[in-house]
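The complex appears here minus one protein chain, its other protein chains still in place.
Entry: chain A
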Amino acid sequence: MQQIQDQAPPSMVKDSRMVEADEEKLIKKELAALKEQVSTPTTSLKQMRECLVRLIYCEMLGYEASFGYIHAIKLAQQGSLMEKRVGYLAVSLFLNESHELLLLLVNTVLKDLQSTNLLEVCMALTVASQLFPPDMIPAVLPLVEEKLQHSKEIIRRKAVLALYKFYLLAPNQVQHIHDKFRKALCDRDPGVMAASLHIYLLLIKENPGGYKDLTSSFVTILKQVVGGKLAVDFNYHSVPAPWLQIQLLRILRLLGKDDQITSELMYDILDESLRRAEINHNITYAILFECIQTVYTIHPKVDLLEKAAKCNGKFILSPKNNLKYLGLKALSYVIQQDMNLVLQHQMTIIECLDHPDPIIKRETLELLYRITNAQNVAVIVQKMLDYLRQSKDEYITISLVGKVAELAEKYAPTNEWFIQTMNAVFSVGGDMIPADIPNNFLRLLAEGFDDEVEDKQLRLYAVNSYLALLEKNNIHYPQRFLQVMSWVLGEYSYLKTEAKAEDIIQSLHYLLGKCSASLETKAWIFSAITKLFRLTLNVKVLPEVLQNYGNSMDSCLRQCSFELKQLVEDKEIMNTVLPLDESCNDIVVDASLSFLDGFVADALGHGAAPYKPHHQRQEERLSQEKVLNFEPYGLSFATSPQISSVTGRQSPTGLSFNSEISCNSTEAGLKDSDSLKLDGVKKVWGKEGYLRKKKESKEETVASPNSESDVTADFTSTAEKTAGLSAEEQEKKLLASSLFVGLGSNNLVSLMGKNQSTTQKFRRKSKIVEGQNSYERTMSTQKAIAPPLAQIPNLMDNVLESCNPFQESKAMLLRKTASDSAEVPTEEPAQESDEAWNSSNNLKTIRAVPSASKESISGLFADGNFDIVQPGNCNSALVAHEPNSSLSPGLPVEFAEHSHSKFELVCANENIALFSCKVWKEDCLLIVLFFTNRSSIEVTNATVNFALTDELQACESTDFPFPLVESLATVKCQLCLQMMKPCARVLLTGHVTYHLETSQQTQEEFALALFLTDFIRPLKLTTEEFGHLWLSLSNDVKQNLSFTSDSPEALTVALRTLQQELKLHIVDIIGAEGIVACQLLPSTSCLLHCRFHAGILSVWLRSGCCVLPDCLLYECQKVIQKL
């Protein structure tokens, strides 16, 4: 506290040389202390003022101090004088016009406006003219208006400025007081009058015609100011009120433009202003600069123009850089009216071109840009490129590159020059180059100029030049340049008949292999390669290309290479898809994608889910996340599976076969591939500002109708004069003559306000202008650059179809190999599931390389980490544990390695016993039934017969005859079962008949309970495959299962348990979500998506079969409940 009250320097600024890190620490500390202090109620207003100054300081250094904003408003409210002023100051520094706290200020301002203390009124007006909430203007407007009549000059002046701000904020609210502005203009005090000029400048800009009557007033005021009628304290370095003069000159310029009568009123005073500017001071030059602009804007008067031109000479010839710069700026403005002025100063301009200060060089180039014509374009462009090579500033590079490209397009003297200049533009511009430059260039090449022969020459020249560039090794070209090159080579290589397409392919292929090319560029190069294959029958390079990119990690390149493969195989498609020299023709695209209708209908017929648009999917996801589940919990397993499957499904969208839906889906896909390829191209329409600027400047270059003779005459005279000068001088003169060629001296016509703009040689331009707004045009060009999109889905389908079986069979092979060496896992389920992970990972890797040899596959599985998960509800009992071991059967060796249940007695009497054992094989449930003859005599003609219900299906016959079973012997039979209709539990019934010796036939019934879980097998998928499969499955069921655990491992634990109990396969766990896959034998897959959130496990099941999800969910529920 004490410290703050003192005027002692604030601690944080003690050492101005402190390092940044220290600064940050110190300021943070200071801010914390300030935060505490401002919120302490005992802090006095004086201390608060000090605090706010410090907060201003902190914000100035870039540390936000928003906690102090409200205190600034409070201080403005409660403080007096200096405190109040600092409060207002802080508010104006902290807040912007839209800040909500600003409303709190309105009352304070109102109060202070009514204060009797003039200083308070002053402050209120100052802050109101800095920022004020626009909708609160009516509240203070009458008070401010009233102040226009105040006796004090300063109050009237500030009131005018406040009204000016209100006018900026809400022009129609101050409409009614325009009369009062006039009064302010005629105020007896020059300060008030000067303040009103701000408003008039705005008003006149918007409506020059409405204020012509004021011209004479402005002229009179200017006359008085220039004549030194103002008080001495308005002088600045003995120049009377220079900023006021400047303001008046600007207003006169607006009034006199294109208006002879008004202009005539101001000739005198302009003349006087030009004359007065003899004192050699910066401020007089500032006034002169405005004078020159005004003289050249209003209706011309020859005498004045000459004087202004002479003045301009003073600027340009000045040794002071500031003046030189301003002179060049004025000249760029003036040449729009009069080219001659440039000719007068050509030698100075040449010198400025080599000026050490880059900003002067820049301004000179700007000037040259405006005087470019077909004769001097080469020299000027060369100068610009020289500058570009030295400049590193991105902003300057972008703007200058655009100008060069524009000039090259407009005035190119020859094809060679044009292509070489554009090459330079692309090299120099590098990756900063705006996308519209390459796009315009390519469009220009593609569209041509209505002259077939010349077009071909230009294209051929481009091809030649790029081939030459590509031959140079180890040169790094910018991405956009590479894209341009590859497009041109792809499209127009056919023009170069002596070159072999395969050689070009070879060099492009080499380029593709370079890591320096971006993915986007690679796509361009690849499409060029594809196009080049239409020119040649020699496909020697093809396998290499396909091998390199057929399984590229980048899906775009992979797709391209599959397309290439297909296209090369079928020349006919190639020619329809990529016709020669057709890049400008529009491609007719069936946007409704009606040709896919059949495909969609088929898919829907096969049970595929109808397409859901992205937003709908998103909604579903959201609803899954946020919406409360209002449906009753409880078991979702219903007795009637058909019904439950319908009710359980979330939003079954009506099946729709119309093409609208299918169109949506494919369109989304198209967009993706679109953006991949045409990334850069699209940006043309994104940077409007730049485009507009470019357009403007294009048109600013006013054409000058010049006669050849004039020019030659002009330069012969120049040449004569130059004789006898030094060599260096000669060189400069030479440059001058090449730069200023074509700037005729007969331009006085244009001074009369009529610009001869139409004679401009819009040689190349016309095309561009014409096409500029035609979005479709660009799009069509772009479409041609990329392979036609409509073809992609079809092609891809074929490719996928042809390669899927291949992968599948490999995978099958893998499983076989693996299972051959598999062991029966006996304990440690956790480790086991880890192994499951490994195996799935291995599988994934191998699938990615389908060509891997079989040896390597079996090698990978040599350690036998292929898993068959053992059901937890039964122990892997061995035969030895069986109570009546003497009679108990032994499980055949071939099954012992599979997981199996313990033996169960299914049926017994004094003579025989039937034991069963379930063996969970991968492809079926194997029921092994042991028939034991307990009697002492042999059994004959025994038959075991299974009666199958609809749900089950056996692989072979269900009757097993045993002609003879000896006493105390055991025979076995086995039955392979698969579940055809999912159900939780099914009874396998059957009977056994036998004869004891010759006695009568005896029959025993038996029944075996089979469960859904007996038929569930893990389905090994990669995440990617899971994703694909998920989309293709239509029957889904969602359920929230409460699960009392909120440990982070909860999801993993739950999924592991499911894996153990239900033999599911965990595909992936990402964060709070896990995906699990399984299949119901024989081949119905079911996918689970589990999400754990706040003690709730949301399970979402999908399957091709409508009943399976319900049944499986029931099983899951049981398992989870047990946890």
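Worth pointing out:
Note that in this section contacts are C-beta pairs under 8 Å (C-beta built on N, C-alpha and C of every residue); 3 or more make two chains touch, one makes a residue touch a chain; residues count from 1.
As a working rule, contacts and distances are computed from a predicted model.
According to UniProt, the chain absent from the figure is "AP complex subunit sigma", selected among "AP complex subunit sigma", "PIGT transamidase", "TP methylase domain-containing protein" or "Electron transfer flavoprotein subunit beta". If you put the hidden chain back, the residue from A:42, A:96 or A:1000 that touches it is A:96.
Shown as candidates are A:74, A:147 or A:165; the residue that touches the absent chain is A:165. Taking the complete complex into account, A:357 is the one of A:357, A:544 or A:1024 that touches the chain left out. Residue-wise, the contact with the chain that is not shown comes from A:119, picked out of A:70, A:119 or A:1031. Mapped onto chain A, the interface with the missing chain covers residues 7, 9, 13, 16-17, 49, 53, 56-57, 59-64, 81-82, 85-86, 89, 92-93, 96-97, 119, 122-123, 126, 129-130, 154, 157, 161, 164-165, 168, 191, 194-195, 198, 201-202, 205, 233-234, 236, 241-244, 246, 250, 254, 282-283, 285-287, 289-290, 321-326, 329, 356-357, 359-360, 362, 395-396, 695-696, 699-700, 757-758, 766, 769-770.
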